[in-house]
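The structure that follows is given in the form of structure tokens.
Apart from one protein chain that is not included, each protein chain of the complex appears where it belongs.
Note that the chains are named A and B in the order they appear, and that numbering of residues resets to 1 at the start of each chain.
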């Protein structure tokens, strides 16, 4: 009846694991309790969970990302603490728990922190930058969100029921095969990836369509803001790389569940196929994570240098080259598998070529700052911190792209330091900068700058303290994923790294402190005009927060920095006498239910509860079929409502000191 | 009088200096920075060379960053030109600069990837010394096919001859590495990979598996001894006096899951044991029997 789910599944094997389970349950109970206490279930359901408004979906993505950031970071600091003390002793974590932690840290940070974070930013910003009223497929957007949340839910429940994978976030077989890892952990990993991966593929399709087909009239491709360009390339990578993840996860699942032999040691399986397939997805994934951050940096440098972006064309071409090349380099993740020097050399060179467009981008941002007037807003600090840190990661990346050097440094902490050096400054700093920049757009008030700077300095210093020692440890020959060690030379470095992670802890605390302080002082920091930074692109033309329809009058675009041009022409804020009605998609709970069924399918398949899996699958299909036969999934915003919202906006603009162009043509 | 701030700063500077000295001293034991063989040394030199070349982009980035942050800050002296957004000269510089560097390093990649191909026998007047390595849970078995002996968790070889290692795995994928002598290569069941290494002289090093392979992964280390001709003969004598013989039955015993297996000598080994271990997974005739995989989590 319950498959292999028994009472054994509860984490009684270690007090730390038990603690994790208790904290998870408490968090859920407390959150549910708080909503009940405030009597806000209905508001939550109507205004948020069932919303198909891209801005709300984006915010929900980011909330999910921040929650998972905390969870992933707890994993990280636990690992650092273990390694700081585990010289010639077991440390405080039992080995099987340490192994689950390094796997879940990687899985969470990539799939459930970075992916939702960037998807959230894209959701909030891209349609507004395009001058669009919504994304191309608002309902699919909601499904993507809830499938991602379902995957995150599977990660969460693996803390309470059963265990998580110990095979690392890339889950290399044959170790992750059913023979060597008979537990449910790898299955949790597979299903969390599969469920959320489908969501990411759909997000990719959604934003390619949105960007190609929903631009404001007049906006040529070469006039799109840079963040749109990088989001576009990211979407392409999502749509075309994630099928590879789906394939590899399904094949591994078939090996494990149906006893097939894709990646087993015996009967003709070949684990080298796994390495190829997962990195055909995995390398583009790196650029999926980094490109949107590059877009944020482009917007931030232009705004906070009070200057037009330098080398727009170069930046666009560089982005496209990076996206294209990202599909041609996957083999560099396993130079040490014994390929011939021909193969290794070709992939090594292909990898290094990516350094060229990346270098170009760095210089373009620097030359945007040159001859500008730099304001050291937290977003700008993140950008400068990114530039000076990221280039170190670039150098170590090129080093690792040289096959003979990779033979030496592969699988050591040098590698760990390298990819954190790409992803923390390259991706996370970008997402933080984006949050600082666009928070007023989503909520109508600015974030506190003091705490913003705290976030930056703690993360910046913490990063150097935590990861520079890992570079050094790589030279000392320390492999990654080591739960205990005997070499006394390593410990002092690991202690420094632990101190670094404590700085990051303060950084994460500051993130939430910044939200708290800013919400408390929101009345002092209102953004009345919708354009708090003297912005250049169309998202600053809407009110903050934007009306459900974003633009009552869709702007016409004739140049890069469309909003800037409109402001110069004095036609940035049109208020016609009359508004036509606007058709918007209606809210729907179907996305939530599909996510729920996705979660149930995953959970049931992990525990071999096949009747539930089939039932949930049928349930999900039924919801989908009913929804897709629906011809009237929209609602109308009446001209009177628009008039009311827009006159409020006009009053706000005037009180914010903005001159308003009257009666601009429709 | 020193201001309290100066005192504070100097105190922290001293601590930082002491700490970096301490950390710096530990670097002395780095097997990669102080290699003990020609392969590792060439690989390290390549690493240094490439880093040096890349300083040509790294330094301009730092210079421009700090210079522009200073000069173009709100109260800076730099001219404010908000519409300056393109310059053929700058674009040319930023595209060709990185490109030239990548081309240079690309040439290094081609030259050195062929030169340091781990499968290539080292050019040497002496004939290579052959060893076969088998990854197990969680230990390494070394078979000396020419001497007909086998050793667990200890790899000894004469230091005046290059070392040629054939590697396979009788469990999950692992990675074989002796950092002081050169880079690593994966060990995979049913397949052979190769490493060709050499030591400059007699010495003791550590080798290990660097690819996570389950519970006993931290302990999957082995001693490496490069010995002079005479010492090696002595060592071989010691191995040959051992009472243990590595026949098929004893081999099954070795497959037990265990941590920290002590060094163990076998004075005799079944002929072609290495090939028959690989045969387990390829289904070759005469191979050892295949066991069910065991829980390594």
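As a convention for this text, a contact is a pair of C-beta atoms (placed from the backbone, for glycine too) under 8 Å apart; a residue touches a chain by one contact, two chains touch by 3 or more.
Going forward, contacts and distances are computed from a predicted model.
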Just to verify: the chain that's not displayed, which of "Methylmalonyl-CoA mutase, C-terminal domain", "Oxidoreductase", "Autoinducer 2 import system permease protein LsrD" or "Cytochrome bo(3) ubiquinol oxidase subunit 3" does UniProt list as its protein name?
"Cytochrome bo(3) ubiquinol oxidase subunit 3"
So which of A:583, A:614 or A:651 would be touching the chain we can't see?
A:583
With the full complex in mind, choose from A:205, A:455, A:553 or A:566 the residue touching the hidden chain.
A:205
Given A:217, A:268, A:488 or A:570, the one touching the chain that is not displayed
A:268
Per the whole complex, from A:84, A:239, A:275 or A:290 the residue touching the absent chain is A:239
To test your reading of the contact rule: which positions on chain A touch the chain that is missing from view?
136-137, 201, 204-206, 208-209, 212-214, 239-240, 242-244, 246-247, 250-251, 254-255, 258-262, 264, 266-270, 273, 277, 280, 580-583, 621, 625, 628-629, 631, 634, 636, 638-639
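One rule holds in what follows: only the chains that are shown with their structure count from here on.
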Can you check how far apart chain A and chain B are, centre to centre, with Cα atoms defining each centre and the answer in Å?
33
Any idea which chain A residues touch chain B in the complex?
95-96, 99, 166-168, 172-175, 177, 179-183, 185, 265-267, 271-272, 305-314, 334, 336-338, 340-341, 344-345, 348-349, 352-353, 355-356, 359-360, 362-364, 366-376, 384, 387-388, 391-392, 395, 398-399, 401-412, 469, 472, 474-477, 479-486, 489-490, 492-493, 496
Enumerate the contact residues on chain B facing chain A in the complex.
19, 22-23, 26-27, 29-33, 40, 42-44, 46-47, 50-51, 54, 57-58, 61-62, 64-65, 68-69, 72-74, 76, 78-87, 90-91, 93-95, 97-99, 102, 105-106, 108-110, 112-119, 171-173, 175, 177, 179, 182-186, 188-191, 193-194, 206, 208-215, 217-218, 221, 280-281, 283, 290, 292-297
